[in-house]
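First the structure, in the form of structure tokens, and then the observations on it.
Excerpt of the complex: some chains, original placement.
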Amino acid sequence: MTGITLNRADLTSVLIRAAGDMKGHVDQLRDLDAVMGDGDLGVTVGMGSDAMIAYLSAPDETDIGKMLVKCGMNVNKVNPSTFGTLQASAFMGAGKAVLNKTEITVVDLISMGNGAIDGIKKRGKAEVGDKTMLDSLVPAVETFQRSFTEKEDIVEALKAAVSAAEAGMLATDHMKAKFGRGSWRPDGTVGKRDGGATAFYYMIESFAGHLRDLVNNRV
Amino acid sequence: MKKLMNDPLQFVDETISGILKAYPFHLRLTKESPRGLVRADAPVKGKVAICTGGGSGHIPLFLGYVGPGLLDGVSIGNVFASPSADTMLAVTKEVNGGAGVLYLFGNYSGDTMNFEMAAEMASMEDIPVQSSVAADDVASAPASQKERRRGIAGIFFAYKIAGAKADTMANLDEVKAAADRVIANTCTMGVALSPCTIPAVGKPNFTIAEDEMEIGMGIHGEPGIERTKLKKADEVAAIMAERVINDLPFKSGDEAAMLMNGLGATPPEELFILSSKVHDILKAHGIKVYKTFVGEYATSMEMAGASLSLLRLDDEFKKLLDAPAFSPFLPQWRKS
């Protein structure tokens, strides 16, 4: 199960399904953001998902890299909030890692994950531990990479990544916010879960789940 | 929610439409984005263009500062939400008169990140862009972490002075330096008495008791320093003034420009009562007020409250502050 490749249609179908799933979480995300921030994260994630689905249903690029960059730009256009912009940066970073490709391998997937992290870090200046989306994304990508490098089993690696994302999300409970609206009263954020980390956890979980289904169907 | 509006989701676009019908001589839309507005005569050849942008719900911020002697273009977000980088890029392209573009905006993460993205895209189109980020709210972080502070009403001074500087045909670095110097010398502190409601949300952004006020609250309802019983105007003025004076700090012998800004529902009468006391306090500190501005310069829709901004002046700032400028959104001022 190592040598899997995904074409543009494979990737868009996984992403579209994951985006669709996100819409089931908007109320929870709104409530989490309302505690420390301004409560728009539900709206924000909903609009971003709609934009993803709209673009990816009829992408105007055959190059997967360019398609992801454009997907990010579309997300930003409808949702230039902090979350939306960083989500867009993640797409653009992922896309830049696989420019000029019409098929991607698992190694490319790892590059995409790291590209997404770079995009978010470059734009948002945050690091792991700052109580942001990075706290679920970074452990997920790292774990996926380590597991796949060690065992060359994508299904296994996806499972491990989801667990790492979940642990990362739960760990934000104990962190102080260094960025975003919570950072103006950092002590007030301790004991509260970060909305952005939660949103990314759900995205990772859905993406991994649909990708696993696709892989399993192929075997 | 008691608002004179139609569809909450059309709130911003209908506002823009009303503005364009009211002031067609003043502003026009960008070709590429319905959320980008530029001076009717943009681009001004050879002049450094200045762009700003931010969420809606703060008029005259941000679009009211576009005009001769002020800014060249503005990107408009939804209520209390950043505009998108591609709107910013559309504006950038239409205002660039060949001398480059300064992005001058308030310190909120959404705005900062989107302006950064826009700057990267602009540089790919060979438009030189620099950024200055206003962060004047003394209540939002200690002076040692000034760069983390929120940008609030004090950005008015940066707009006015950078706009006048650009009109002298200074180059991009010089205009940015003027803006940065204003930002470094501006301190603001606000109080809020009542909340406001984002139309698409439909309920107030915070709650506060009938006899309470929040000292240091941000213009979107961000947490302040302290929630207390409503105090007399003279006490409120003293709290704001002492905090602002001690922050820079302003010293005896300094000359300052003062802005007493209303958040929306607070009547001008109350603003003048506050500013009267602030004048007395500044006098007692030996700080001379060169120019006073009282009115609504940065609002939060129907929120009640006020903020005090002080800018430390030097001769260049005085000249630039007095320079002519025009916008139908701003009160008139006069050479001192």
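We call the chains A and B, going by the order they appear; numbering starts again at 1 in every chain.
Heads up, the rule we're going with is that a residue touches a chain if its C-beta (ideal position, glycine included) is under 8 Å from a C-beta of that chain, and two chains touch if they have at least 3 such contacts.
Computed from a predicted structure; not experimentally measured.
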item	value
Assembly formula [one copy per chain kind displayed, counts for the whole file]	A x2, B x2
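Definition applied: only the chains that are shown with their structure count from here on.
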item	value
Rounded Å distance, chain A centre to chain B centre (Cα mean)	34
Of all residues in chain B, those that touch chain A in their complex	77, 80-86, 109-110, 113-114, 116-117, 140-141, 148, 150, 200-201, 205, 218, 220-223
Complex interface listing, chain A residues touching chain B	38-40, 43, 73, 76-78, 80-82, 85-86, 88-89, 123-124, 179-181, 183-185, 188
